[in-house]
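Note that one protein chain is taken out, while the other chains of the complex remain in position.
Here the chain labels run A and B in written order, and each chain numbers its own residues starting at 1.
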Amino acid sequence: MTGLLPAVQLYLRSVQSAMRAKMQYRADFITGLLLYGVLSATDFLMIAAILTRFPRLGGWDVYEVGLLYGMASVAMGLYRTFGAELHEFERYLVRGEFDGLLVRPWPTLFTLLGRNVEPERLGNSLQGALLVGICSWRLWETGALDALEVAYVAAVSIMGTLVPFSLALITAAFGFWVVRIDEFQTFVMYAPVAASHYPLTVYPGWLRALLTSVLPVGFMNFVPVQYLLGKGGGPWVLWASPLVMVGFAVLAYGCWRLGERHYQSTGT
Amino acid sequence: MTRPMNAYLLFAAKAYRLRLQYRAAHLVNNIASAIFGFMYMAIWQAAAGGSPAADAYGGTTMVHWVAFNQVMLWASVFLTRGLGIPEAVRTGVIGVELLRPLDFHWLALSREMGNVVYSLLHRSLPLAIVFGLVAGVHVPQRPVTTVLLAGGVVLSIYIGLCLQYLIGISSIWTTQIRAANHLFFTLHTAFSGFLVPIDLLPRPFDTVARFLPFAPLHHDPARIYLEMAGVDALLGPVVWAAVLTVLCRGLTVLARRRLEVQGG
Partner (left out) sequence: MSAIVEAVELRKVFRVAKDRPGVLGALRGLFSWEGREVRAVDGISFAIRRGELVGYLGPNGAGKSTTIKMLAGILHPTSGEVRIEGRSPQRHRQEVVRRLGVVFGQRTQAWWDLPVRDTLELLAAMYGVKPADYRAALKRFDEMLEIGAILDVPVRKLSLGQRMRADLVAAWLHRPPVVFLDEPTIGLDAVAKRRIREFLREINRREGTTILLTTHDMDDIEELCSRVMVINHGRLVYDGDVEGMRRAVGVPSSMRVEFAAPPAGPLVGPWTAAVQEGPTVTVAFDRSRCTAAEVIAALNRCGPIRDIYMEEPDIERVIERLYAQAGTAGGAAPANSPGGVVTRPGP
């Protein structure tokens, strides 16, 4: 029962069911979509407010920072949409619901992700895409980016979702030992992703090192954009960044597989 | 009057002890919180550090501003969502709680006070120490500031509790608590002065922020702490505390009436 086509079909089917369940509360969906977009936009407005007062942040202007912010929002929104159940994984551990995934003839992660999506989180991604669009347009006009580079930025924005996905996967895998993981998410996910909204050069060295190694959020926006805008790094970062993200995802899946074997079904 | 008083204290103590069990996990969260703080400090230093301060909000001031607000975040903003009332509504426990011979508004608040005291001791205090060691402590020049600051902090906590109470009690009429919660955090991000002082917001926003109950959470006490303002900075918080109290108690009455109608 493996093979790509049946897997894709099954995933779409699962998502379809999850959506149908969700549509019982349609009003929640619409307000959610709007609110996540507005929340994310407000966050950026705060950065913009700083940048209207002080024109530059560590040498980056508002459009350049906006590009970083938008890329991170696209990536994070996609993760929160399609990784909804991974984000809620503590519940599966605390209530022993992971049992139900293990008795299905598919990889557990696959079954897990198919159980729910949160399309309202796309509000975050849409807002991010809008910001990437505006900022790229401006940077293209001023000649800082060419068309090909703008396309690259768009591609990395989407691919960047691998980073929060992998961080969540490692946190979840850690949960097979410690069970309670929600409190770790702030450390592993929220703080690094928030940090990635700004040029990493403003941070002290140890924090920058952390954000480009153990918690590699830097690769989903800052590292490639820094080179594209001629602020540092060599051309190699353009292929190295996607490679690092894929490598990190593989590593994260390895952690998941390892953790899975340690699952100590609690609950009943 | 002494007996119910004891009951409120008991609820607070119970909540405090419940929290104690998760100290280890909270420790990791504290580290994350500290990193958030350092992040904001670094951003402000990168933005304002180079240029000499044109007004009160210079690079060094903003470091203390951000540190103070990060510490306050745990006491007055990161509270139990809706003070746990939405869960009580979902499970139906609310019926029992509203009909207890205790004041429901005070009950919810005092229960959460246990959490606030816990957060002050186990989250705010360690954070303040870490920030103090790394970035230095701002010591107020005038002794009266300490008194005003205490007032500002207490009002910040009280207003934070009341806002969460409003979110919580609204679950009697709506199922959209998640949305309400997000709205709260959106408004908090924009209008509390947490990261960006209200005076620095672009034109219409700064005026709007002055007329919302979010400035008393961060902006007003921070200005007192950094001695940018005196007793005048307490005016807004006092007015809001009064308004919110009336609002909370009014909604409690309406909620009880609605439950009585439903319960039959």
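One rule holds for everything that comes next: a contact is a pair of C-beta atoms (placed from the backbone, for glycine too) under 8 Å apart; a residue touches a chain by one contact, two chains touch by 3 or more.
Predicted, not measured: the structure shown is a model, and the values here were computed from it.
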item: Selected residue (touches chain absent from view) among B:Arg23, B:Arg100 or B:Arg258; value: B:Arg23
item: Residue touching the undisplayed chain, where the options are A:Gly100, A:Gly133 or A:Gly232; value: A:Gly100
item: Contact footprint on chain A, counting only the chain that is left out; value: 1-2, 6, 9-10, 13-14, 17-18, 20-22, 24, 95, 97, 99-100, 102-107, 111, 177, 261-265, 267-268
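Everything below uses one rule, namely that only the chains that are shown with their structure count from here on.
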item: Whole-Å separation of chain centres (CA-atom averages), chain A against chain B; value: 29
item: Contact footprint of chain A on chain B as seen in their complex; value: 22, 25-26, 28-29, 31-33, 35-36, 38-39, 42-48, 51, 175-176, 178-179, 182-183, 185-186, 189-190, 195-196, 200-202, 205
item: Residue ranges of chain A touching chain B (in the complex, touch as defined); value: 25, 27-28, 31-32, 35-36, 38-39, 42-43, 45-46, 48-54, 56-58, 180, 183-184, 186-187, 190-191, 194-195, 198-199, 201-204, 207
